[in-house]
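This part shows subunit A:
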Amino acid sequence: MKKENELRNKKRYIIIGNSASGVSCIEGIRENDKEGEILVFSDEDYFNYSRPLISYYLAGKLKEDQLNFKDEKFYEKNNVKLFLKTRCEKIDLKDKILFTTYGKFNFDYIFIGTGGKPIIPDIKGIEKIKNGLFTFTKLNDAKKLERYIEDKKVKEVVILGGGLIGLKCAEGLISKNIFVKIVELSDRIFANTFDNIASEIVENKLKENNCEIIKGNTIEKVNTKDGDLKEVILKDGKKIKANVLVIAIGVVPNTEIIEGINIKKNKGIIVDEYMKTNIPFIYAGGDVAESIEFDGNISVIAIWPRATKQGKIAGINMSGGSKKYEGIFIMNSIEFFGIPTISFGITNPKDEKRCEILKKIDYEKKIYKKIVINENKIVGGIFLGDIERAGILNGLIKNRIDVSSFKNLLLDEKFGLLILPETYRKHIVKGEGIEV
Partner candidate 1 sequence: MAKVKKISEFVVDRDLEKCIKCQACVRMCSNDVHIYDEEFDIVRNDNSKCVGCHFCESICPTEAIEIKRNTSDIKENYHWKKEYIVDIQKQAETGGVILTGMGCDKHYKNYFDHILLNASQVTNPSIDPLREPMELKTFIGRKPDRIEYEFKNGNLILKTKIPPQLELETPIMFSAMSFGSISLNAMKSLAKAAKDFGTYWNTGEGGLPEELYEYADRCIVQVASGRFGVNIDYLEKAGAIEIKIGQGAKPGIGGHLPGEKVTEQISKTRMIPEGTDALSPAPHHDIYSIEDLKQLIFALKEATSYKKPVGVKIAAVHNVAPIASGIVRAGVDYIVIDGVRGGTGAAPKIIRDNVGIPIEIAIAVVDQRLREEGIRNNASIIAAGGFRKSSDVIKAIALGADAVYIGTAALISLGCHLCQKCYTGKCNWGIATQDPYLTKRLNPEIGAKRVYNLLRAWSLEIKEMLGGMGINAIESLRGNREQLRGIDLNEIELKMLGIKHAGEAW
Partner candidate 2 sequence: MVKRIIIREEYCIGCRLCEVHCITKHSKTKDIIKTYKGHEPKPVSGIYFEELGHISFAIQCRHCEDAQCIEACLTGAMYRNENTKAVLHNKEKCIGCWMCVMVCPLGVIKIDKENKKVASKCDLCIEEGFPACVENCPNEAIILVNEKGERIEK
């Protein structure tokens, strides 16, 4: 086996996972290595689809053949061998072999982009549910949910979790005229980037649209009859009749593939700034990987742009390049019933007194803008209703720009590039490779 590896002149790259990070890894590799073999393994049956779009599928806004973010020609053009419906079972570090349900494969490098899997909480009785329990991360989840709702003519659904996944699922269901009850542990929805005011504005809109939100609560127990879900019981004792429960409280890194291998991991696979694990020929990226982020801490921030960034960097570095990952901060863009929202960074500072907070609220027009400043630098922001030019703030956070000289203009109508100091403005318009 080893000799076979050495005899081959071309390198062989294996990518486990065919979503955001895996596909970007292909692009990264091909930047430096046009000849090497690339093998991609996916345990799903779809040649390419974007997971965030499954709520659009559920809502009927996109058909199944509109969910892809790369077309078939992409794999052909980049000379990629795609193995669908194939599970990867074990990695042999000594001989560099990957064992899969399709067979075994030698490799020079492996990229692990297996993403995240839904967290299933410890609810009493949950193991008794045979019908009516759903998660909402993969396309098949959405399809199963859709079929069940159609078959059983479901009229009401309970969703545990008022974050990104839960709300996106709710949006899809509401457009099918289903009444949705969301149970959220925190005192607000979208807790990781919304504050109470933003949450209130969106909640009011949701309440107008067939949706009930129960905050500060969670599900403690479920009751079933013959395997069918009948009702859920909340922590405060309240009982809700329910036939369908969607668990959407978050994802954890899907690290099954490295079980039994001596790879450094915490919640996720730990990688350095080159996306390399502690094993020199194994890289990882995306929702499965834990890396040093913008605030200096090692964490997993499960958003799409991070996965594409990390996948690409891993691909570049596996094929001989040397690009560093610079770390990001949490950021989300999501629209609720006509209210676009963009939020990023620290929007609920623990010590409000040490930060400076700028706010602008118009409840009638449903416009809300909030900027959190700490030590003269922007650390977070919420734009609700009016989101144009929000990206400029993103740049100001990323580049740690001192805003003291123009912070009074940040929420002004005239907000734009001209209020920024000349040197920064000329620099960002310069961009990478682009001049002013």
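The candidate set was assembled so that all candidates are chains of the complex that A comes from, given by their letters.
In this section, a residue touches a chain if its C-beta (ideal position, glycine included) is under 8 Å from a C-beta of that chain, and two chains touch if they have at least 3 such contacts; residues count from 1.
All values derive from a computational prediction rather than experimental measurement.
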Of the listed candidates 1 or 2, the one touching subunit A in this complex: 2
Footprint of candidate 2 on subunit A - complex, ascending: 24, 50, 52-53, 56, 61-62, 68-70, 304-305, 308-309, 312, 331-335, 338, 340, 342, 344, 387-392, 394-395, 398, 414, 416-419, 428-429, 431-436
